[in-house]
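Left out: one protein chain. Kept in place: all the others.
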Amino acid sequence: MTVTLGHLNAGSGDNFVAAVGDIFEHAPWVAERAAAARPFATVAALHDAMMAVVRAAPRAEQLSFLRGHPELGGKVARAGAMTADSVAEQGGLGLDRLSDAEFARFERLNAAYGQKFGFPFIICVRRHTRDSILAAFERRAANDVDAEFAAAIAEIGYITRLRLCAKIDGPGKPVTDGWLSTHVLDTVAGKPAAGVRIELFEVGQSARSALAATTTNADGRTDAPLLSGGPLRSGTYELQFHVGAYFAATSAAAYPSYLDVVPIRFSIAEPEAHYHVPLIVSPWSYTTYRGG
Amino acid sequence: MTVTLGHLNAGSGDNFVAAVGDIFEHAPWVAERAAAARPFATVAALHDAMMAVVRAAPRAEQLSFLRGHPELGGKVARAGAMTADSVAEQGGLGLDRLSDAEFARFERLNAAYGQKFGFPFIICVRRHTRDSILAAFERRAANDVDAEFAAAIAEIGYITRLRLCAKIDGPGKPVTDGWLSTHVLDTVAGKPAAGVRIELFEVGQSARSALAATTTNADGRTDAPLLSGGPLRSGTYELQFHVGAYFAATSAAAYPSYLDVVPIRFSIAEPEAHYHVPLIVSPWSYTTYRGG
Amino acid sequence: MTVTLGHLNAGSGDNFVAAVGDIFEHAPWVAERAAAARPFATVAALHDAMMAVVRAAPRAEQLSFLRGHPELGGKVARAGAMTADSVAEQGGLGLDRLSDAEFARFERLNAAYGQKFGFPFIICVRRHTRDSILAAFERRAANDVDAEFAAAIAEIGYITRLRLCAKIDGPGKPVTDGWLSTHVLDTVAGKPAAGVRIELFEVGQSARSALAATTTNADGRTDAPLLSGGPLRSGTYELQFHVGAYFAATSAAAYPSYLDVVPIRFSIAEPEAHYHVPLIVSPWSYTTYRGG
Partner (left out) sequence: MTVTLGHLNAGSGDNFVAAVGDIFEHAPWVAERAAAARPFATVAALHDAMMAVVRAAPRAEQLSFLRGHPELGGKVARAGAMTADSVAEQGGLGLDRLSDAEFARFERLNAAYGQKFGFPFIICVRRHTRDSILAAFERRAANDVDAEFAAAIAEIGYITRLRLCAKIDGPGKPVTDGWLSTHVLDTVAGKPAAGVRIELFEVGQSARSALAATTTNADGRTDAPLLSGGPLRSGTYELQFHVGAYFAATSAAAYPSYLDVVPIRFSIAEPEAHYHVPLIVSPWSYTTYRGG
């Protein structure tokens, strides 16, 4: 399915448009105009060139392009007229399964936004949780038209960068993945804490969702990152470390101990970054910090 | 309402029994026999003397005394035949307002316990949460009869010590109060964090209850202890420190920050102790420990 | 020896001048003019009034007053013509026992300073270590004349405030004392660390001086503050906590352990403040912070 950058550079303009013409929603003209700038040394350079085409387009064409995007969680999503990429991106967040109340809230925000700006609210949903989308929606609705126009284009940059990286193989891919890791150190024994059960939750305004459950290995780390394989979703998370059971198993500590399940709640705001959340812990104390 | 120890020491035996005869449930004989040991130098000595009477009583009399205690959360509670002290103590925990499922669980535990030991499960409820009562119930149900007999007498010591301290004024009162305090230090500014909102919850197996909400003063402490005025209830608690809002207000930190609400979950196991739970915090890190 | 504020307020002007006329170096006129403002509600108000007299004096009189102060560590100190107060203040720091090299350095600084400003360098030595005096000397030598004139008057405020507080009893004394305290918490046991040997050093550019040695009590604190009884001296200090011996005595920790003597080096910059320097420690980790 993936195409190589070399293939794109070497082929005809038609082949190029056939391969990447659908990266920008209903806008093959972006690929058509970018084709002339070939060859591209890196995947990032290809994406930059396509974004430059968007930014250089006349305002009317840009507006028409923005208008070609589906409403977020709106009628179109329910009626099934979105591109396959949009369906996959929005579905990952459950925007196609909103409750009636949530649907109504999005409808109201969509309506007010459309009336003010004349195009639908565009956001790279794969970098967001429902809560952070809602927060961004409300924050951006207060923008003036020029600022919001730029914000929408910037989001299209995030969206198409992910689509392009999924489709094209080659050197110089832009960084689109973030990851979350942890490390548990036992300050009684002075060594990594092995066998500590860890659970990860997304903490939403209305509910928390379990995202992962694992156990520390001999290095006090987890065999795989807690989150990885794409951008992290901006939002609030909570790690829960079952240190009471660990200390009960490894030492003479009374159980239930002063510390049993240690929750660490933190927010992710940089989807492409590494978040390292260590726990330095005894049965009576702990330290955590954003590491890296 | 309160009586002085001096008055008890100086008065007649009848007066003494009239004053403290109801401290031990349906057992005025405890006071009658302890009267001879007057005068008592301290309230603690009076209580010790009464407990010595209980421990010196023949087994049959002890058993009859234990049997005079109401079932915990049981039929008697619903039917209204408890002493006023028992009603107040059990009601504080909501044992008179159990759901049908909880009521059924207590009934089953009570029945099995009664069948094994021949007396009702006795526990000083004012030192416990519902969860810790249930844990103690299940743990003690596994005791042999002698160990459990001793455990029941020990609980009567806790119960009557509280009743006596509430009724008698005088020197040398035993320590029956615990307290919970906190302290928030801002490691960016190197000084106490003033104006941090703090909430305290009891974290039960099935639900969490809000117990207190307050704000740190200029010393980074709370004007009053978070819990005080009696024994602490054994159980699991969570403090939530609203440090995101604090740092947003006091510095140029981005908001929402990496840390917004910092939860610290801990267990209390010593009802008469001081639990000091400090938070040493920056927008990106924190340390906590059991202080004192 | 001390005089009460009430006595000063009630007595004659001559009595007043007799009592406090020597607070300002060779300048009884300060007391003479301040006498008219009696009565003073507080000792602080008395000092404020005397400083107001200094600040209101004609520049020539101020300059003459500044010139009446001894050179710091200079010829006068060696020759013995200082007031008794100045001798005591400078002697506490060892300025009368300078090495030849230090003496030469002070001489050079004094000479350059005197040539630039026309009066000797004045500093409240009781708020300083030798190192911080030298640093202040070099920093202030770069001032323009007006700024340095104000700095010299401010230092006279510190000097005379201490002299006045030593001589006059009464309500509303200004705060002139700082203090240094510590607290050692054992995170393995979850309680204060008792019996930890602590040493305090002043860490100078050229040498370190032992200031105190003590042992933590049952609360993990020291029975008396590590420093107190006057202003703290600005400078760099090091606390050394003998935690290796503590953990060897209280637990099964191997000895010599990873941590043996834990040094905490910190600077004091506010002589009238409370510096609390806690140590939260296990055999393998520790946290410290400026508390309060």
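Things worth noting here:
So that you can tell them apart, the chains are marked A, B and C in the order they are listed, and the count of residues begins at 1 in each.
Here is the rule we use: a contact is a pair of C-beta atoms (placed from the backbone, for glycine too) under 8 Å apart; a residue touches a chain by one contact, two chains touch by 3 or more.
If you're wondering where the values come from, they're calculated on a predicted model, not measured in any experiment.
Interface note for the absent chain: among B:3, B:188, B:211 or B:261, the touching residue is B:188. The set of chain A residues touching the chain not shown comprises 183, 185, 187, 190-192, 219-220, 280, 287, 289-292. Interface residues of chain B facing the missing partner chain: 185, 187-190, 258, 280, 282-285, 287. Although one chain is not displayed, chain C still touches it through residues 236, 238, 254, 256-263, 265-267, 269, 284-290.
Please note the rule applied: only the chains that are shown with their structure count from here on.
Across the assembly, the mean Cα position most removed from that of chain C is the one of A.
Taken over every residue number at the interface, the positions common to chain B and chain C amount to over half, indicating a same-residue contact. With centres computed from CA atoms alone, B is the chain lying nearest the middle of all the protein shown. The distance from the centre of chain A to the centre of chain C, each centre being the mean of the chain's C-alpha atoms, comes to 56 Å.
The set of chain A residues touching two or more other chains comprises 258, 284-285, 287.
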